[in-house]
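Omission of a single protein chain aside, the complex is shown with its protein chains in their original locations.
And now, chain A:
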């Protein structure tokens, strides 16, 4: 046996004087164990076990409500055979190397990847920790390791028994196995269990959960920023005379990038009041000055001559002559508005000076992006920027921002404040609704050609949308000019579609845009599933039967989708001629199929019930999956019903929830979620519930009224939602 001398030496050395066992991956990327401060620095611990037996799972992803703390804890506790009820969680520090999302090679949460990328990593950490404890107990008791059983945080062998904590000191001196044996699915007790409660269940119901906005530090001052009313405008001058009348006003300063003026106050209210009292002159020469109607017209003009062929095998030019021979065509044009994410905790960030640099307190979604951006804004090295990750009061994509906009704003505010005291930047709801980083506006145009048998002979699909990735840190994902987040959901359609030409044009605007829960699928899913319904109507087919026939069973995801569709058909009792709506969509590698039941009276629509079936591989936490389907569906309904951000001469027309209305309790339909039993590797659930929901409702409204909704939000079609 080869012994890694340095690794072994480190572990023995670090064990002295401390008692907690840490298990994680060392600098070489292999599982290792240790104890105390040295181990905490040299390892990236995923699990810590204290001498009193307390197990703490270190959460490398942030928690915005999607259930990651519960999910990652499940993976460790399963393999460790820990006592679920007492396992604690702690968020990992910012560390690109050690706490990377294995799919991104960077530390960050997004794309519904948290469980998928961590599934083996966290299980192996738990299994390695269990193995160390078993060997330590065997040594302590003088028994064979194979005689030891582990259950609920207790080790037993014959008459011997003890909790984990009793063996951590010995365990920390042992060498971790590099590839521990993990359980087979039939051995799972926690993975797949419906009995686990969320780990953030108690502190979020008694007021003790700490979010970034809840952080109060000694000597802290508060900041609010007046930003350009038109996107891309810059400050030329400002007058803070009126702000000086606000009690608690400290000072106002232009931000170094001239994007706004920051007002400092002794509390949040004073900062808001002082900010609102500022008078600012702007330079709009580089700003967006168009109105929404003009922007839609500009998108439509782009459709006439697409810049890129997104299906390399079928250039658009090859489809046009085919369509000339069509017996019948289906023509449709779709428009989608800008949408704000509107997380309920408005954007905020605290920066405090430290001996070494600064510490951020943030519901930080992408430490890998935020750290260097904040460092650059302050002239520091990234290593001088510490990030304390706290609960995030929602994100829906807003906090995963290549520009780390609100963090950098906080850094700039901290810089102009003199860097001596902690600064808390808080956005008001108006700042959030009017502050950009929207789901991009998008316009699609499709022409589907059918032969006399109703078979598709060609499909011309064009879209115009501003690229999310171009000009940002993920530009490397753009290939041949095509931003995958613009076309996803059309280019990767699971259906067998002959001669499917796909054209894309990038819309240009200074209006900042961003991924919004399910990204491109927010519009592509709606378009594809509405078109599929139109196709079924035009050809007199059952919408479900038609789709099943267009899914090639030899394709892995097609087979998964087939299962999801059959399951939702079963739970909803769908019948031929059904007057409900159906839609199904693959996103983030997860298949979701939806049946929507609506009542329409005149123009008033009520969604009575949604049936959803999801194929997301192994269901780690079935109840979290159901919760994400419920939440994703509700998030989609809210936007589809009535949300839109519109501009007049470049200025956002909406201000706050009275004119950007959230879904209300009474509007949420009953919902039934079924999960396909699967042994596939787990895939994401945070986003995939969104894309098929709105088209299922639109198709249901069509089934009841004969009216197609192609301009969103649906209120534009004259419907109201009750």
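What we mean here is this: contacts are C-beta pairs under 8 Å (C-beta built on N, C-alpha and C of every residue); 3 or more make two chains touch, one makes a residue touch a chain; residues count from 1.
What we mean here is this: contacts and distances are computed from a predicted model.
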{"item": "Options \"ABC transporter ATP-binding protein\", \"Succinate dehydrogenase cytochrome b556 subunit\", \"DNA polymerase III subunit epsilon\" or \"Isoquinoline 1-oxidoreductase\": UniProt name of the undisplayed chain", "value": "\"Isoquinoline 1-oxidoreductase\""}
{"item": "Candidate in contact with the missing chain, chosen from A:165, A:343 or A:422", "value": "A:343"}
{"item": "Touch with the omitted chain, as defined above, among A:86, A:216, A:257 or A:608", "value": "A:216"}
{"item": "Sole contact to the chain not displayed, among A:84, A:308 or A:391", "value": "A:391"}
{"item": "Candidate in contact with the missing chain, chosen from A:28, A:179 or A:197", "value": "A:197"}
{"item": "Per the touch definition above, residue among A:285, A:665 or A:679 touching the missing chain", "value": "A:665"}
{"item": "Chain A residues touching the omitted chain (full complex)", "value": "64-67, 197-198, 200-202, 204-211, 213-214, 216, 222, 247-248, 267-270, 272, 342-346, 391-396, 426, 428-429, 623-624, 627, 630-631, 633-635, 638, 656-658, 662-666, 668, 670-671"}
